[in-house]
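With one protein chain removed, the remaining protein chains of the complex are shown where they sit.
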Amino acid sequence: MAGLPFSQLDGAGHLRHFLTTEGLSRETLTDILDTADSFAAVGKRAIKKVPLLRGKTVVNLFFEPSTRTLTTFELAAKRLSADVMNINLKRSAAVKGESLLDTLHTLEAMHCDMFVIRHASSGAAHFIARNVAPHISVMNGGDGRHAHPSQALIDVYTIRQHKPDFSKLRVAIVGDIAHSRVARSQIRTLRALGVKEVRIVAPRTLLPPMPEALGAKVFLSLEEGLRDVDVVMMLRLQQERIQGPLLPSLHEYNACYGLTEKKLAVAKADAIVMHPGPLNRGVEIDSEVADGPRSVILQQVSHGIAIRMAVMSMILGRRDAAKEPG
Amino acid sequence: MNIDPTETTALLKSLATELRVRLHELARKDPLMIGIHTGGAWVAEYLHQALAIAEPLGVLNINFYRDDFSQSGLHPVVTPSDLPFAIDGRHVVLVDDVLHTGRTIRAALNEIFDYGRPASVLLVALVDRGGRELPVRADVVGRKLSLTPGQQIKLSGPDALCLEFRDC
Partner (left out) sequence: MAIVIRGGRLIDPANGVDEVTDLTIVDGRIAALGSAPAGAQVDEEIDARGLIVCPGLVDLNARLREPGAEHKATIASESRAAASAGITTLCVPPDTEPVVDTQAVVELIHRRAADAGMARVEVMGALTVGLKGERLAEMAALKRAGCVGVSNGLQPVTSTEVMRRAMEYAGTFDLGVFLHCEDPWLAVDRQMHGGSVSGRLGIGGIPETAETVTVARDLLLLEQTGVEGHFCHLTSTRAVTMVAEARARGLPLTAGASAYQLHLTEDDVVGFDSQCHVRPPLRSAGDRKGLRAGVRSGVIQAICSAHQPHENDAKQDPFALTEPGISGLETLLPLALDLHHEDGMGLAELLAALTSNPAKIMGVERGALGVGAVADVCIFDLNARWVLEEDTMLSQGHNSPFLGQTLRGRVMHTLLGGKVVHTWTP
């Protein structure tokens, strides 16, 4: 009955904003991964910078603190030669009662080209994309429990380096699915790329209502969920979950859902282990696994910049291309 | 109108000869060779072999350095640049297939300098078709052609390199 959902794609099907992995085609996702390959090479040079976005201004608008994500977005923009401004609204105007739209319009007036948004409320990036001036693109750096699309791309990029044929893969996502924007984006991305089986493993208190609707197979037992998988993607458990009625204790969570070498034994022998960070060692993952031979966690971190460079340049390049044909 | 493959091969041969002479004249010992993706890399591959250059061939993809990014956007699939050597203090031979406006060379030089500071750069082009928009000239040229702006010349490859002309 309500209007059509807002689209992150332009009329030609190219990215105009980057809000969610939901609805992105396999081709678009693969383009991003391929482009990221090229940018990964740039990071290994003496001068880790290309002039692609010279003259453009990227604003990191963070309404929720996150040093790690902010840093990689900032580095990505800088390596593309864009000017970068970091605005932490937790501390500035937002507290003085200025509305979100007022803040946006103030920044728009400064002729920015892209907002990277991180916000604690689901749908915040959509809201901002819907309301910004047409010359601004929005990149979602994580909104509430909804989506964290660049993190999901980092994860599949990492998987692709180890296991290029997605059609044969079994992937288990383990942990707090209900509250995880990363998990939602991961499931969509893995499905779109044709992964054979996506599993979610969690106690029922950490599953959303109707979890199968996300497009994954539900496992309540970690032992069963890990059987014969090629990839294990662990999720961070927020400590605050213990304070509510969702879990009795970190200790019990670790005993049932914490990843140990022993539990990992039922996975395929060459299975890789991932985690979007930051890690709660001894809660969702034991150090012997996190630092072990199957862990690719540090690789994930290093891929963050290339993925974000790829998305930024694809959005800003395409948009300008659409503006000035020929 | 095409230059037939045998003629292109002859052109490559004479280019190799001229380059060898030129390097000798300039006393540029142990040069590094870098071809510009894609046609330039094919030509470079030939020259690299012909001159028996010890270091592996480098390939430059200037996509991230193009000055028309704002007009044409980023090509979705990009083969990354691959310079498998340190460039500082070395003599570089930069190879392209067709020298036209000079913008590609400008972008390539910028990228090379992001890898390091070479001692010198020598520019080789299989064809110089004129139409320069920047003060760029090649040190070694296979053939000079005068084409009208409507005409295009393109090197097809990578097997049996062949120059093709097209009128638009």
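Descriptive notes on the structure:
Every chain is named by a letter (A and B) in the order it is written, and numbering of its residues begins at 1.
Convention: a residue touches a chain if its C-beta (ideal position, glycine included) is under 8 Å from a C-beta of that chain, and two chains touch if they have at least 3 such contacts.
This one's a predicted model, so the numbers in the text were calculated from it and none came from an experiment.
Across the whole complex, the hidden chain's contacts among the shown chains comprise A.
Shown as candidates are A:132, A:147 or A:283; the residue that touches the absent chain is A:147.
Interface note: of A:211, A:276, A:304 or A:317, the residue touching the hidden chain in the full complex is A:211. Only one of A:30, A:121 or A:161 touches the chain withheld from this view, namely A:121. Checked against the full complex, the one of A:79, A:118, A:184 or A:308 touching the unshown chain is A:184.
With the whole complex as reference, residues 1-6, 22, 99-101, 119, 121-124, 126-127, 131, 143-147, 178, 181, 184, 208-211, 213-214 of chain A touch the missing chain.
Basically, only the chains that are shown with their structure count from here on.
Between chain A and chain B the centroid-to-centroid distance comes to 40 Å (mean Cα coordinates, whole Å). Within the complex formed with chain A, the chain B residues making contact are 61, 63-65, 69-74, 76-82, 110-111, 113-116. By the touch criterion stated above, chain A contacts chain B in their complex at residues 31, 34-35, 37-42, 45-47, 49-52, 313-314, 317-318, 320-322, 324, 326.
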